[in-house]
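All protein chains but one are shown in place.
Chain naming follows the written order as A and B, and within any one chain the residues start at number 1.
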Amino acid sequence: MRRSDDHREPPQVYGSNQIELAWTVIPVLIVVMLFLATARVIAQVQDADRSPDSIDVTAIGHQFWWEFRYPGLGVVTANELHIPVSDSVSPTPTFLKLLSADTDHSFWVPRLAGKTDLIPNRVNQMWIDPHHTGLYLGQCAQYCGTQHALMLLRVYVDSRSDFDAWVRSQSRSAVAVALTNADAAKGREIFEATSCINCHTVRGTVADGRFGPDLTHLMSREEIAAGAATNTPANLKLWIEDPDAIKPGSLMPAMRLTEQDLNSLTAYMETLR
Amino acid sequence: MASETLAIAPTGLSTRSLAERLHEWAVTVDHKRLGILYIGYALVFLVIGGVEATIMRVQLAVPNNHFVSPQVFNRMFTMHGTTMIFFVAMPILFGFSNYTVPLMIGARDMAFPRLNAWGFWMSALGGIILYFSFIGGFGLYGAGSAPDVGWFAYAPLTSPAFSVGHSTDYWIVGLLVSGFGSIATALNVMTTILCMRCPGMKLGRMPLFVWMNTVMAGLVLVAIGPLTAAQLMLLIDRYLGGHFFDTQAGGSAVIWMHFFWIFGHPEVYILVLPAFAIVSEVIPVFSRKPIFGYSIMVAATVSIGFISLGVWAHHMFTVGMTSYANAFFVASTAAIAVPTGIKIFNWVGTMWGGKIIYKTPMLFCVAFLCQFLIAGLTGIMLATAPFDWQLGNSYFVVAHFHYVILGGIVMAVFAGSYYWYPKVLGKMMNETLGKWHFWLFVIGFHLTFDFMHVPGLLGMPRRVYTYEASRGWEIWNLIVSIGVIFQIIGILLWVADVIWSYYKGEIAGNDPWDAWTLEWHTTSPPPEYNYAEIPVIRSRRPLWDLKHPEDPDWKYE
Partner (left out) sequence: MAAATITVPQSDMPLSANLRGKVGMWCLIIAESAIFSIFVVAYLYYAGKSLSGPTPAQVLDVPYFTSICLFSSSLTILLAEKALHHGNVKRFGVFWFLTIALGVIFLIGTGREWYRLIYQDGLTISTNLFGTTFYSLVGLHAFHVTVGLIGLTVIWLFTLFGAVKQEHSERINVFAMYWHFVDAIWVVVLSVVYFITR
């Protein structure tokens, strides 16, 4: 096979079956090992048993916010998911049922688990089992339209007692809230007379729309509009006045309210604790 | 050594008027001219797609930026991805195979020259239709619209409810039309290779370039069809009220993903095989050795072709497939590492013990080898499903595929351009400019795409028009954006080199690289009929036989 030429060209080598065999077999072995290891992890994650203490949450993706429903607990909230911490002695993993109201989305909180898509007309599953309390940031990871970028997601992993307290406060309906000042009472009238109620729910009132986030306990959330802004009165007012100023392309329309009405509405919103 | 030097008449320096010459190009059925048209057309779109990329990088350079609106950003990545894949990478590689394949197999033209022209013009038309959406998407009042559904256009975002106006329709029709062009070209390449080889050129004697283009053509034939079918279904949904992907009426969003990736995955091998083809020609010549393990290379190419048809759902690990399906696609995807590895090892084997000449084409091939290796390894990481659950749809994926595409394909295209330029235009390209181009582009590439992995690992999803400062992504994004500046300068130097050499370059002669395949036997540029006399060959390196009559290859094969 070898030959050396007239000094100008190097020896002409055409190949070697032994070498070829070596660099075929070694990668094959690596691939087989890689596959076995991967298949094991896949089985561990996807075919995991459900422990009886697990929490159920239904997450529904909307353009461009998250709806969370706790079927057993009567809680409905948006964008900020609260779950109890799980320890190895009494594990309380959270099982998420993933649905979508419109386009594809993907639930991704990097420090808690991998992502799983939320797809219309399909039910997906995933579970998380956090061992440390704290706030975990995530966001939508499947392109879902204009504001895919600002479809952020916060997961609060609470201690068991904090979580139970949170559930108790969330399962109250809004009627329980006394309207302390006249401004807020006026705000409520405006709210119920405007199309807000077609899209938003405030439990215990006539507002039972499901197109936008449930506002019953709006003030319990740190951010509004899926993490687009912090939940301050100024931001709330700006949001109601012109959602596009905070989140261009969001599906909430500007209602063209007067300055005065805006103030009352904001005051009302702030009573929704 | 190149012994024959023939007088050269550079093309285009004739006395015919501009209109006449334009007309000649417009009606040409010559495979060489069509090859050049393909490449020229792809370069125009490279600039367009590159400008779109630059707009995105400016927007993302700093957090909370307001350079463009979310709507514009979403159009930019959709158009950038679509343009780069369908109107840059595919045509440029088709251009190379159109120009080179008939010359390499000693044919006078393609099997169907007129169909060849039709294929080119269909592809061109597709690009124009796509870009017409900037005007036509919403009519003149909404001028500036463009599709914003992402290049894989997942349902139901493309349904009339979520995608109003006509920009998505232009996207569909543009790809449909260019798909017809691609099928025509692939059919032509395939038939040419099977039926037009010169006497003596058995399948086992074809240059690897030709082999890899054969497999590429085969993949186009089986892979574009699914895209065409899916696009037709989408049109039926959008115009006739069909429900293929209408989730309200029981349709499935996931089936679109399957259909798209049944096309989309083979597509990336359609792109990379012609790049492999270029590298497989350049490395032997600049190492002064025949390719190491020719028949194994052929076998590896063919098996890549087959395996790539069965791996598509590795793009869908996060859509909730069963654990068995996930495991299957992990296995099939990882299996591709074996034949691909064989190729890399054989290229290195070719260089091993060779007398390596570091001219610009070879520099790009060396860069190709290193970069493609890394890109392939990140691909294997993504192929392990649990890893993909974390990093799928993050900037890690964006980094992976730009690493393959720029680090692999674009590098090979640059190598090929320096290698065949002397054949096409009869002049040598300038080496100094070439080295500057090489270093600037390689530095830019690494600044951009090495550092792009990091925000992905830190949890930055793709297709976001903005991000907050608090997430630790900003410094990496800034570096990524700075790298683009180097890339732009590099590409501009390349263009400068191409133009400068056309006028001032050294005369090349027939065979400036002392190469071994048939195209170097005819004049540079080749006459319209390629070969006055159809060559007859007896080995894989006919020109070696000619140059070394005392020690020809056919004694050994």
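To be clear about the criterion, a contact is a pair of C-beta atoms (placed from the backbone, for glycine too) under 8 Å apart; a residue touches a chain by one contact, two chains touch by 3 or more.
It should be emphasised that the depicted structure is a prediction, and the values quoted were computed from it without experimental measurement.
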Displayed chains contacted by the hidden chain, counting the whole assembly: B
Chain not shown: contacting residue from B:Ala230, B:Ala399 or B:Val454: B:Ala230
Of B:Gly35, B:Gly49, B:Gly150 or B:Gly251, the one touching the omitted chain in the full complex: B:Gly251
Touching the absent chain when the full complex is considered, from B:Met201, B:Ala253, B:Ala334 or B:Leu363: B:Met201
Candidates B:Val72, B:Leu125, B:Val222 or B:Leu457 - the one touching the absent chain: B:Val222
Hidden partner chain, residues of subunit B it touches: 111-112, 115, 183, 186-188, 190-192, 194-203, 205, 217, 221-226, 228-230, 232-233, 236-237, 240-244, 249-252, 255, 259, 262, 521, 535-538, 542, 545-546, 549
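The working rule: only the chains that are shown with their structure count from here on.
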Subunit A residues touching subunit B - in the complex, by the definition given at the top: 1, 3, 5, 9-16, 19-20, 23-24, 27-28, 30-31, 34-35, 37-39, 41-43, 45-47, 98, 102-104, 106, 108, 110-111, 113-117, 119-122, 124-125, 137-150, 248-249
Subunit A-touching residues of subunit B, taken from the complex the two chains share: 69-71, 74, 148, 150, 154, 156-157, 162, 247-248, 250-254, 287-290, 292-296, 318-320, 322-323, 326-327, 330-331, 334-335, 337-338, 341-342, 345-346, 349, 353-355, 380, 384-386, 388-390, 392-394, 459, 461-467, 471, 548, 551, 556-557
